[in-house]
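All protein chains of the complex are present and in place, except for one that has been dropped.
A, B and C label the chains in the order they appear, each numbered from 1.
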Amino acid sequence: MNQKNRLQSGGRIDRNQPMSFEFNGQLMVGYQGDTLASALLANGVDVVGRSFKYSRPRGIVTAGADEPNAVVQLGATEATQTPNVRATQQELFDGLVAGSTNGWPSVDNDFMGMVGKIGGSMMPPGFYYKTFMFPQSLWETYETFIRKAAGLGRSSKESDVDVYDRMNQFCDVLVVGAGPAGLCAALAAARGGARVILADEQSEFGGSLLDGKETISGKPADEWINKVVTELEKTEDVLLLPRSTVNGYHDQNFLTIHQRCSDHLSDRAPTNQPRHRMHRVRAKRVILATGAQERPLVFGNNDIPGCMTSTAVSTYINRYGVAPGENLVVMTTNDYGYQAAMDWHDAGRKVSCVVDTRETVTGYVVDAMHERGIRIMTGSAITEVHGSKRVKAVSIAPINEDGSKVVGPAAKWNVDTVASSGGWSPAVHLSCHTGSRPVWNDDIIGFVPGPTVQKQLTAGGINGCYELENVFKEGLGAGKQALKELGLEPTRLMTPKVESHERNPAMALFLVPHRKPMSRAPKQFVDYQNDVTAGGIELACREGFQSIEHVKRYTALGFGTDQGKLGNINGMAIAAQVQNKTLPETGTTVFRPNYTPITFGAIAGRDCGELFDPKRYTAMQPWHVANGALFEDVGQWKRPWYFPKPGESMQAALNRECKATRESVGILDASTLGKIDIQGKDAREFLGRVYTNAWAKLPVGKCRYGLMCGEDGMIFDDGVTSCLGENHFLMTTTTGGAARVLEWLEIYHQTEWPELEVYFNSVTDHWSTMTISGPNSRKLLAELTDADLSNDNFGFMDWKTANVAGVPARIFRISFTGELSYEINVQANYGLHVWEQLFAHGEKYNLTPYGTETMHILRAEKGFIIAGQDTDGAVHPHDLGMSWAVANSKPFSYIGKRGMAREDCVRPDRKQLVGLKTTDPNVVIPEGSQGVFDPKAPIPMPMVGHVTSSYWSENLGHSIAMGLVKGGLSKMGEKVYYPQADGSVIEAEICSPVFLDPKGERQNV
Amino acid sequence: MQRYSGFELFKQSLSHHENWQSVWRNPKPKDKYDVIIVGGGGHGLATAYYLAKVHGITNVAVLEKGYLGGGNTGRNTTIVRSNYLWDEAAHLYEHAMKLWEGLSQDLNYNVMFSQRGVLNLGHTLQDMRDIQRRVNANRLNGIDGEILDTKQVQEIVPMMDCSANTRYPVMGASWQPRAGVARHDAVAWGFARAADAMGVDMIQQTEVVDMIIEDGTITGVKTNRYGDIKADKVGCVVAGNSSVLANMAGFELPLESHPLQALVSEPIKPVLDTVVMSNHVHGYISQSDKGDLVIGAGIDGYNGYGQRGSYPTIEHTVQAILELFPMFSRVRMNRQWGGIVDTCPDACPILSDTPVKNLFFNCGWGTGGFKATPGSGHVFAECLAKGELSELAKPFSMFRFHNGALIDEHGAAGVAH
Amino acid sequence: MSEANNNVRLVMDQLPGDDIQGRSPLHHADLATVAAQGSQEGGVTIQHHPLVGLLTLRCNAGDADQMAAASKLLGVELHCQPLTSSAGEGVAVRWMSPDEWLISVDGAKAFDLETAFHNDMPGHYALVNVGGGLTVLEVSGEHAVDVMMKTAPVDFHLNTFPVGKVVSTVFAKSSATIRRLADDRFELVIRRSFADYLWLWLQDASREYGLVVRT
Partner (left out) sequence: MLHIFCPHCAEYREEEEFHAKGQAHIPRPLDPEALSDKEWGEYLYFRKNPRGIHHELWVHAAGCRKFFNMTRDTVTYEIHETYKIGEKPTVTAQS
């Protein structure tokens, strides 16, 4: 295609850099500096998409973030498929591939468009709530069809090839928007020495100045922009961010800026460079200089391609050198709309006329039209557009003074382009994100930012201030005000000189009347993307949806990817009009992040894939990997689960690990257990308050197991604590509980008992911990240590310091397997050395590494619990049959004591932890099986508790299990049944959970 | 009430939809009602509906400070399931599930209840144990549920990364086929329309600012718009604002109100046909009939009545979603928002009488009450009608926090729902 | 093996003889080879300082006797001013909390310091050897600040984060104690078990500026 709409000269594009791109399979050419939208218009593309509900052909309406129609699929490869890209914001690059998102077989000839035409009248807002109900069973079928029509673009099927980045920024002043107001604000703030960030979503700074032909101090605006930007670039502590949308304004001046680093270069980011970067900004002051967005007018068939906002027309001409048509008609409610006519005319194209809805206009705009010989029709409006895939003609009719009625016959004018201007809506979005509501201002016929608790200033178009000179003043003023509030000294700055015009007052008109009522007029679109019409809004109100929020939800007004930037105010005004309310009474819906949609990738940053969550390793990790361990995720830790030999099944590996440990010696890496160093003269007292058992008399050199409960009496954590010195203890916690327990100790110390002299320090990572367990563990250890390991000298629950393999160690004779065991702690930098040395000496004892699974089996054979597996938030120590670990005579009412005594906690029929022996010794009850006393009871069956732990015990030659059973502790020998999903029932006998060595002799040898 | 049907739609289209009736009346309140329901969310509206329908009590007003369904009902991620762990909760949610299954027809309003199934993923051995425990309990309680292995999960959600090289590989899931989603607004509107048709007054933009209590008995409420309105009984169904109302009545509740956020992507072509939830990576996702991905996660740690939450929560949620669906990296987030959820220490609701006679509270549904809407209304209506707690409600009395008979559903409640 | 024990607290020399080499948490990554083979020029340099002696001191900042005694024992001032550090010959002290400091000394000197405290520090205090659980990285170069900004939510501007300032904070999805050593040089004290993760993270975050690994 040739660029038939490209003007001979003008625009900010570089005609020396042509770029080829593909749209809907057609090759086209544009220039460096184009957006995809401007390039499409240059190439004469009218239809860029189809509307969602009625599948109507749609063209480009705007030139910016408010575009509802030109939403395309981008991507030359599968991995770079990017849905819903706004063509008006996508810079053109060489090789760009894009396509329309809806339309089958093509956007130009769309099948659903036919359906929309025929069935459209059956699809008023909310029609789906009223139908598809009968028969009930068919809903899923209906829904399948509804879903087929869903969505705009498509997600890629492959993982993204690009990386995304995130940066935390801090500044004195964040200026949002680099139009004249923002540039002035940034300049003032920077000159005063503030740390400034200036962000604008466009590729170049200058804002609305880029779109027009303003002169500043007698020179093209360009020069002024360059001067300011150059100065800002040179100023220290000023960060300039083009292509950066401030997408969210959060509490206490926290804002996020979505910077598109490479979207303008290619589908893919350059090697090692991020595609997008999120700046998370904490700003002492925020200056919103986001300008205003033009409201189009709402009239019949206003969605036919060729209908645009008047600024868009000017922007395409002035910025991109594109006149998107031949013959223009302008409809406006204000003086600004005339600019499109001037620009179009000056570009050498025909302007049929300007239709001004106001009764009279005088002054500058009238002169400008006379000069150009353009006719003005006042007191009139375009009531309806004719055409299907492009505007062919319009009907122009006289209207009454308040714009509520057509008062005369319509005349048809042949044109191909309609520019409409209904005035400006300040871009208040960001100011509302933290809950502030905008307020209506009658003078400017728009909502402006309302009161806020954020440290926020505003300047320029966002305040409804549109005269360039005043915009400059407001910008400079806001910059200075920010400096003042920050205690910095402003410098004197001159306001740039510009030509200004006396303007006629604008008219408040949102919906152009039609001779037919709203319900019968040709569709008057308010929100293009969701096909919300004036008639739809009226219907919603008639059906009782009076609140504007109801109107939104019933019609989908503002739900689209443009979030109603173009249509919301018109929609609200129409709802107000229908209900005889004022706009301020009706109010707006809630503005929320994002200002414009941002990629998930950018939000996630580099916290994905490998870096999604830390993997924590112990010092012995390289050994585990080298020896074929499979790992279990426990919190963030990677723990060896079991160590299969080549070709060995999991069960075989477990059997081998279990047997080796009971018969000779096994070794476990227990480094992940939480460890807390506790010191101070009141350490002992403190332990007594947080554990359920007694600590007053534990002598130096001894260890003790303890249970920790919450104030509700339920088990919170458990572990062994050792007395290192009279005032010095080492507490161990579960792997998952380490951080929680430390915080628990601190909260009680800092808030309840600050008078107790005690310090807690985490030493979890500091110590490598390896447990050797089994009858030969003493022999093995003896080979590596000088310590006297004899039972008399180093008994069960003793600890000692000694060298192990040449490394100073603390050895704890504690056991979680019921075997003779030693837990060796050495500084983690030497953990692997000691571990390797144990293996160097362990071969003759068949030293066998085992993982968490074998640990679980071995402890279950002994009936030891795992907090979190055998307990949940509703189990207290007595439920576990662990009353022995509860000291009731302690003077201090330790944490958990009162909770355990509550009425419901002393019920005799509580679920209690017991052992379970299956009638068939070969059957392992699946963990999580639910028990019943009467397996024949009908559903819902009364359940009596579940199996918490269950294993095959190779050592015992039968299965073992533990579980909670209602009143279980007094039901020894009775039967409990576990119905399975396949209909079978596993029968088990309630027994002691200690299956092996009930007297505990093995650990004492 | 104008009956809705495809035929009616066709008929109305012939007159350009100019003859549709209002779905409710928007009346001025009477001086006195048999029952006042404070709070026009799904639960309040359902309560009013069942009071009228099941118990014949139609002299009822629903007082709503904003617009109907504008609270959590209008901002939730619409997951409906009943696979709760403990009997008490399972029975309550399953009661709701049964009502969901005929709700559109019952209300003559299509609430788009879509039984597309819910997956609760397991990523660790403990997750899988918990899943086993819950699904087994569900089965014996008569609630559908299956345990799936990784391969079966992959078949249901072909787009999800079920490979072994993710940070937390998917080990399996629980699957409730009857679970799914419903159209949140339609639920509120459908109940309101049907209740209105039976004479219930829906009073919007009217905030209860105080309670009128005489000798320990409630006799009415004070409003900001219509002054005092009398009532024999008052039921408070105000979710995140429950503590504020309890405070008016002179007592505290075991509740904290926290921000809970959700977000939607831009609409994309259908890629996800079911609901995927993961407690472990902490996020959940479904795709609406319009095509947007509806995503949520957990609550913010602090109390908040601002209907907005903290940005890092959004970051973590999105990270979790990309962990499961790395290909969504170039899809864009359109909008984020928050609700105020009333969390209870045991993650179970409160259906309760109170220290004030004739004053009842239905609250504490926290992050997961949408799924209970019809059931909650049905049960609470019975409590209000009888003046005492019904069988299903009894375990959920607020007085369980005195004797310790909590129903700890944290595991099943998991991330938000 | 040596111990200082009066039965009140246990102080032990945790280091073996010189014949046994300690292995830092990044030992297996063989950074020497990476450094030799990798790029020698770039915007960010990461360096690992293995086997530094690190101790946590807890005592009462309001107790002048203790503060004086501790300062004397350390050879540098123990500051009560939040977020500061002091450094002397072979020793650096970082403020962690109103009653907590992180001390670094030569790896072999930890026990000497512990013993000295054990003998001469009055009152209620704790000095805990944490050297095995932590490790030290250094990030430097023209873009060091950028990498820090990507990783931690604190303001690294020189005005608010001058040389010598110490901050403990969230670091990626882990945590770190950060000390500014020079305008473009940061010391990170991180937890051992997170070392792999953080190393990967820093590598990834630095890539766009060109990464140099140094030992």
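Throughout what follows, a contact is a pair of C-beta atoms (placed from the backbone, for glycine too) under 8 Å apart; a residue touches a chain by one contact, two chains touch by 3 or more.
Only a predicted model underlies this, so the values are computations on that prediction, with no experimental measurement involved.
Interchain touches from the omitted chain, evaluated on the whole complex, reach A, B, C. Only one residue in the set A:251, A:346 or A:974 touches the chain that does not appear here, and it is A:251.
Among the residues B:122, B:190, B:235 or B:304, only B:304 touches the chain that is left out of the figure.
Touch with the chain omitted from the figure is made, among B:47, B:110, B:243 or B:352, by B:243. Across A:754, A:957 or A:983, the residue that sits in touch with the chain not pictured is A:754.
Touch with the chain that is not drawn comes from one residue among A:897, A:917 or A:1002, which is A:897. Although one chain is not shown, part of chain B still touches it, namely residues 241, 243-244, 247, 252-257, 301-306, 310-312, 345, 401-404. Counting over the whole complex, chain A has residues 168, 250-254, 282, 434-435, 453, 711-712, 743, 746-747, 750-752, 754, 893, 897-899, 901-903 touching the chain that is not drawn. Think of the hidden chain as still there; on chain C it touches residues 82-83, 96-98, 100, 153-154, 167-170, 175.
The definition used in the following text is that only the chains that are shown with their structure count from here on.
Centre-to-centre separation between chain B and chain C, using Cα means, comes to 50 Å. Separation between the centroids of chain A and chain C, computed from CA atoms only, is 34 Å.
Touching two or more other chains at once is no residue of chain B.
The set of chain C residues that touch two or more partner chains is empty. Residues of chain C touching chain A in their complex: 1, 3, 5-10, 12-17, 19-25, 28, 51, 56, 58, 99, 124-126, 128-134, 146, 149-150, 152-155, 157, 160, 172-174, 191-198, 200-201, 204-205, 207-208.
Residues of chain B touching chain A in their complex: 4-6, 8-10, 13, 16-18, 20-26, 66-68, 70, 74, 87, 91, 102, 104-105, 108-115, 123-126, 129-137, 139-142, 146-147, 159, 161, 166-168, 183, 185-186, 189-190, 204-205, 265-271, 281, 287-291, 306-308, 310-311, 314-315, 318-319, 321-323, 326-337, 346, 400, 403-406, 408, 410-411.
Interface residues of chain A, counted against chain B in their complex, comprise 52, 80-84, 121-122, 124, 127-134, 136, 139-140, 143, 146-148, 150-160, 162, 164, 248, 250-251, 254, 256, 280, 433-435, 517, 519-520, 535, 539, 542-547, 549-550, 553-554, 559, 561, 563, 590, 592-594, 597-601, 603-605, 607-610, 612-613, 615, 632-634, 712-713, 868-869, 872-874, 899, 902-905, 926-930, 932, 939-941, 943, 946, 948, 979, 981.
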